[in-house]
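One protein chain is absent from this view; the other protein chains keep their places.
Take a look at subunit A:
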Amino acid sequence: MQEELNKNLFDSLIKFLQKSHSGFQKNSRDWGCQIKLREIPTAALILGVNVTDHEFTFRSLTEAIQNNVTPYVVKLQARDCPDIKHFLQKLFSQLMDCHVDVESKEEEKDIQKKTHCSMDSLSSWYMNVTQKTDQGKPRKKRTSSQWQSPPVVLILKDMESFTTKVLQDFIIISSQHLHEFPLILIFGIATSPVIIHRLLPHAVSSLLCIEIFQSLSCKEHLTTVIDKLLLTTQFPFNLSEKVLQILTSIFLYYDFSIQNFIKGLQLSLLEHFYSQPLSVLCCNLPEAKRRINFLSDNQCENIRRLPSFRRYVEKQATEKQVALLTNERFLKEETQSLLESLHVYHTNYFLVLRCLHQFTSSLPKYPLGRQIRELYCTCLEKNIWDSEEYASALQLLRMLAKDELMTILQKCFSVLNSSSEKQLGSTAKRIEELLAQLQSLDEVKEEEDASGSQSKGLQKTDLYHLQKSLLEMKELRRTGKKQTKFEVLREKVVNFIDSLVREYLLPPETQPLYEAVYFTAAHTLHEHLNAAPRLALHTALNNPYYYLKNEVLKSEEGCIPNVAPDICIAYKLHLECSRLINLVDWSEAFATVVTAAEKTDANSVTSEERNDIIHARFIRAVSELELLGFVKPTKRKTDHVARLTWGGC
């Protein structure tokens, strides 16, 4: 299942790369004519700020280039290249690795042994290699591309972090060697291409022949991922409204990272299978049916305990209720049929959702959200027709112009037709009918228009007549406005959509057995994905019971238990202090707290010895706090430490 998810993601990524890549290939073909101008062909790939996804993008880009253009692809990162020497060294070694089919490994080592590599040696190596492959393997590998000498593609992953000097020098050098060493640069740019101008002076940038390729924005990417993974019946696994909300809000608010989104999805998948005993039923329909037959008594009991199933049972007749609650066989059969209906429900649900989205996405101000995911969220949450936004959307729909309505209906029709199942066949037919009616209306109107214009043409000579006829027409229109055929039809369409929504877009909670396929534990997911290190640390130190689960440590707010670990006591005491903490006072307080409990067995050890022990314990606690970054020694006052957390300096 997870592999499937990954594969799906990969497919969509490749698809989105293809656009830029095809452009890139075009670019590299132009290289031949560019060479006389001494410009290095350069592709500036704008990737957006989701840095975490870039690695993945570059990997697939490299693969694609290696398959289609050239075997020599080098990826460089800014942190590997603090100066030009390292830059070239890295380039050199990676190129060597790229050249996989080396028969003579010793030779390769020989070249690498030379500690420094200049562009000269690089180009001579390149000549060697290309000549060798030309002689040894006459175009075996390069069937797809008809290169005499395959270009070397250099990908600079994070353009922003490269130092100016390294880039400048490298570009100048390589432009001088372009004849012997065909190089193509790809800049990975996260922010905006203005950075090129900021990094490179005109003298250098004039050596480049830059073309820009904009990758798909990550928001669009998210939409496609959601579309492919969640809004299909292909994967039975679904997310509840809250979980989806958390995932998307993490995406939108924090990092814009598709990878993290997918990881969150995978985590929720794992969580679901781990925590929900009935998740065995979360698979394809035939498989699920098969599995139901092998359900144990225990699992049947689990089904009976499901709140949604109980609600379902309560609605049934009494005999049936008894049968459901006692007879295993009957229960299994019933479950099968319920699952089937759930499946049908999903199919219809997504189709209608898409239709509704077609309608609402074109409305002004987007009362129900611009993206289908927003719509999906609201639909999952509650009965959508109860919401105010829905009412206003319908209101707006009643004011749509005809051509808009037509296009929307057409889109809906195609959406409905796209599914192979025949569940909503009648709906599709209905829409078709409506469309046809609209069309006929159109024709009628056109005829009217035609006749109108004809009459106008006749009266053209007389200005007065023309005015009069225009006025008449206007009046006609005003009176007719109340009840044109179109209005009636539009009303019909809107009502039809409304009924569709009411019928099919029920929230999943109403469906029996929905727990099997919906992941609802939003809270755990939030805890796992949105880690709060400071908060966790604070809770650990402030309330050790939370993590240690030791009954002794249970305490009410505000007081400091003396049995708590030393560091907790020190921490709590330090919270009460201001920016600078006097160590002596602190240690006094610490000693007081600690000794409060030990009075009973005070006799056993001499007080001096005990004081020493407490002192040592205190010093250890303070140094632990220093290690955790809560305090640090300060030079402003002797015997004081400075607080570093809130209110610290």
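Here is the rule we go by: contacts are C-beta pairs under 8 Å (C-beta built on N, C-alpha and C of every residue); 3 or more make two chains touch, one makes a residue touch a chain; residues count from 1.
Here is the rule we use: contacts and distances are computed from a predicted model.
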item	value
Record-based protein name (UniProt) of the chain missing from this complex, from "FERM domain containing kindlin 3b", "Origin recognition complex subunit 5", "NADH dehydrogenase [ubiquinone] 1 alpha subcomplex subunit 8" or "AP-4 complex subunit epsilon-1 C-terminal domain-containing protein"	"Origin recognition complex subunit 5"
Omitted-chain contact residue, chosen from A:Gln176, A:Ser392, A:Thr524 or A:Asn582	A:Gln176
Sole residue of A:Phe181, A:Phe256 or A:Phe359 that reaches the chain not shown, by the stated touch rule	A:Phe256
Where the unshown chain meets subunit A, residue by residue	27, 30, 33-34, 37, 39, 41-42, 44, 46, 48-49, 51, 83-85, 116, 118-120, 158, 160-161, 169, 172-173, 176, 190-197, 202-203, 205-206, 208-212, 214, 217-219, 250-256, 530-535, 629, 632, 644, 646, 648
